[in-house]
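Incomplete set of chains, arranged as in the complex.
As written, the chains take the letters A and B, and residue 1 is the first residue of each chain.
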Amino acid sequence: MTTTPQAVRRASPRTRRAATPPDPARPLLPDVEPVRLLDQSGTPLPARTDYPEPPVEALRELYRRMVLGRRFDTQATALTKQGRLAVYPSSRGQEACQVAAVLAVRDTDWVFPTYRESMALVARGIDPVEVLTLLRGDWHCGYDPAAVRTAPQCTPLATQCVHAAGLAHGEAYQGRDTVALAFIGDGATSEGDFHEGINFAAVFKAPVVYFVQNNRYAISVPLSRQTAAPSLAYKGVGYGVPSEQVDGNDPVAVLAVLTRAVAHARAGNGPFLVEAHTYRMEPHTNADDATRYRDGAEVDAWRDRDPVTRLETYLRARGVLDDAAVADIAEQAETYAADLRTRMNEQPTVDPLSLFDHVYAEPTPQLIEQREQVRAELAAARDEEGDA
Amino acid sequence: MATTMAKALNTALADALAADERVVVFGEDVGQLGGVFRITDGLQARFGENRCFDTPLAEAGIVGFAVGLAMSGLRPVVEMQFDAFAYPAFEQIASHVAKLRNRTRGALSVPIVIRVPYAGGIGGVEHHCDSSEAYYAHTPGLKVVTPATVADAYSLLREAIEDPDPVVFMEPKKLYFASADAELPARTEPFGRAVVRRPGRDATLVAYGPAVPVALEAAEAAREEGWDLEVVDVRTIVPFDDATITASVRRTGRCVVIQEAPGFAGVGAEIAARVQERCFHALHAPVLRVAGLDIPYPAPMLEHTHLPGVDRVLDAVARLQWDDQPDPRWSVQGSAA
């Protein structure tokens, strides 16, 4: 994250010529400091012409969905403890990123989430039970991606970056002004597919926003093992892609920066890269033991930057959020969680024979043969039960 | 009228582009150059830069981009420049192209055609002559097709582009410029159908892609030795045609499977296993395999030693226990050596 000694040595001859001619890199580089519109306590910072503050209604809705999102997240963690979910990757602490991102795009846009984005998907309005199907384990993708314009949550890291480029190009090719929003983590930026995806998007000027949630860890591996760059946003210039870094725990800044990035893409200027500096408060998944690789002090420091409190403080100070509203939203969250709990407590039934239905549009003779065998096995099993 | 397989493939792509607005063709050097084998020659000029175009040089990118385009409703046909250069795309192929329909209960499909010029016999340097069909055939969700005739090249490629599922379309390089009489557009047997290329009574040679001409040549040569051999062209590895092949072997009672890929855990092993499972009581001899050696593809000057040729096929046929003597090569000692 720091520059090499030699780099400093090189600085002088550089600056000597820095003026002439204009540096083509400059407009593509991120601000040296992450964009921040609220300070840690939620007090507004000087307004910025390049990142106007979103309308208050949007900020209130952002707050509401963040509260519901967090409640969803804690409920999902609880369901895991009760054995209702095989595993759950929490995004607690990343609420500003998860929710602002989906508010920055339209329903007609496409979202490319990872396993980390369950909160983002419910914030986008997808049925939470359908979102959790993957983790409950009755099937892989529980929602209809075409219907909700959201790709299945992607586990093979960074592969979705290329899909987003293709989808965005395909939509533009067919005359639609769809923007693709691709989520990716800090660790996954080390994968070749991140490089290939953003490069395809840049070369074809495809309307994609690459949104890196830099939560400082890839499971146990710290950012310093992923990159020696000043910051991940500095990768944009190498593709000719303008980039920005933002305080990922400042909900107002995240929404402002992503809104601009989406507008940039929709206007036909090609992809945009946004890096949000944030932190995952929970372990990688419930199966992970975070105490093995990070200490409590670090986690506590980030607790003070809680994005939900931060936004709440700001909205209250602006007088657009009062106790009544907060209580009402909290109640909505409880109802949402209760409903989810009830529905997740129903044991889903899945027909084993459906395993053969979607491998191909029509099963091959080989699959039909295997399906008949399984059908016979199931019948035999039923008979035995009958006997017993 | 005499046409080459290369021309038939080129015509199939042109006809598909003309027939369906959603078809797009892309890859490395497929645009202005028309592909290093000229399979896409003239397509960009005729259909424009939006329908046939070059991409950045990245195979995972090409296949992943195709996945995204397919999600948007298009029907991408991508070219991998050579067999071994599809390996960078393996994750995209195995984890996305093959699985997307199943993962989404059919809500999303990926009607992509991945064209792979494959196999050797062209004096190519390393990494340009791999036979990689088994990697795809072992991956559920993919269809794997490989033409051995000019008419099939056209017909199977058109069908692949029309197919609702992803198809890995393996093109035998050494047959690109072999020409035959074929009236295009031709429509031959559909996916899932093997074809008897030469009827025979004494034994069945099962082959696909580049091995089919070898099998036919061997069958010709075998006549002098008094054997009347049947030759079956598999054509579509997935889905596989058990019926045609089983029927043939039950008739002849003997079978040799021929493939150019290294033998170990190749498609030929699957065919041999299936045939003996289904034809056990009809077999007078074990199902034998003639395959490439279990070595990396050799340099040009040695490839003829590697490739299954007519002599090696005839040696196998000769070992089909016409005199009911067990094959000495496979005494336990021998294989333990």
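Assume a contact is a pair of C-beta atoms (placed from the backbone, for glycine too) under 8 Å apart; a residue touches a chain by one contact, two chains touch by 3 or more.
The structure displayed is predicted, hence computed values, not measured ones.
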Using the labels on the shown chains, what is the complete copy formula? A x2, B x2
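Assume only the chains that are shown with their structure count from here on.
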Go ahead and note the Å separation of the Cα centroids belonging to chain A and chain B. 41
Chain A residues within the chain B interface of the complex: 110, 139-141, 144-147, 151-152, 156, 159, 161-171, 173-174, 180, 192-193, 195-197, 199-200, 203, 354, 357-361, 364-366
Chain B residues touching chain A in their complex are 24, 50, 55-56, 58, 60-61, 63-74, 88, 91-92, 95-96, 99-109, 140-141, 143, 164-165, 192, 238-243
